[in-house]
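Note that one protein chain of the assembly has been removed; the remaining protein chains are unaltered in position.
The block that comes next holds chain A.
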Amino acid sequence: MDETEIRRLSVGHVFSILAVVFSLCIPPLFLDNFSLLETHVTWLCICSACVAAVNVILLLTLKPNPSSKRISFGTKVNKFSKSCIYFLISCLLFHGIIVLYGAPLVESVPETFIFSVLLSSLTTSRCLCILGPNFPAWVRVFSRDGAMSVWDHSLQITTVCSVVGAWLGAFPIPLDWDRPWQVWPISCSLGATFGYMCGLLLAPAWIYWNRKKLTYKSR
C-alpha cells in the first residue's frame, strides 16, 4: 500500500473542503446582503462552481489515474465535451430523481435545479475527474470489489456520503419549528454539503485504517 498516494489524496481532500469553506467566507466580501439562508440560491451556485473548479484543478495537478499513453489534443477536446454532456445529463437526471422523491413539480423549479447542479458537482464532477467520461468504469467502481485505487475508494465514500446527506437533509422539513433553514431545498443542500465534507474527512482516515487489507490489482 503506497503511503505517498494516501498523502496526495489527503492533500486533495483538504483542498476540496477548503473550496466549500471558501464559498462560505469569500462572497460576503464582494456581495451585499449575502447570507447562507436568505440568498441560498446564490450560495448554491457559488458552492457548486467552487467544488467543480477545485475538482478540475486537482485533476490537472494530482493526476489520479495517470495514463501511460500520450493523449492527443483532439482526444482531450473530445473527452472534455463528452464530460460536459455527461454533467448536463446528470443534472437533469438528479432533477428528475429529486422530483420523484417528492420535491414540488411546478413551484420552485429553479431552486430544485440548482440543488441538482450542486449534487452533480459533488458527485458527478468527481467521477468525471477521476474516472473520465467512461460509464462502464463508473458502474465498476460502485460495486464491492470494484475499487482499483485509493482514489476510487475516496470516490465511493464521498459520493455515498453526499447522497445520504441530502436524503437525511429532508427529514427536518415536515417539523413545525418554523426555522428559515427548513425551507426547500436549504436543509437538503446543507445536508448534502455536510455529507460531502464528512466523506472527504472520512475517506483518507478509513483508507489509512484499512491500508493493510486493501490490495489493488495493478493496472
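Things worth noting here:
The working rule: contacts are C-beta pairs under 8 Å (C-beta built on N, C-alpha and C of every residue); 3 or more make two chains touch, one makes a residue touch a chain; residues count from 1.
The criterion applied here is as follows: contacts and distances are computed from a predicted model.
Among the names given as "GPI ethanolamine phosphate transferase 3, catalytic subunit", "Methyltransferase small domain-containing protein", "EKC/KEOPS complex subunit CGI121" or "Ubiquitin-related modifier 1", UniProt records the absent chain under the name "GPI ethanolamine phosphate transferase 3, catalytic subunit".
Among A:V139, A:V183 or A:A205, the one in contact with the hidden chain is A:V139.
Chain A residues in contact with the hidden partner, per the touch definition given at the top, are 99-102, 134, 136-137, 139-140, 142-146, 167, 170-171, 174-176, 178, 217-219.
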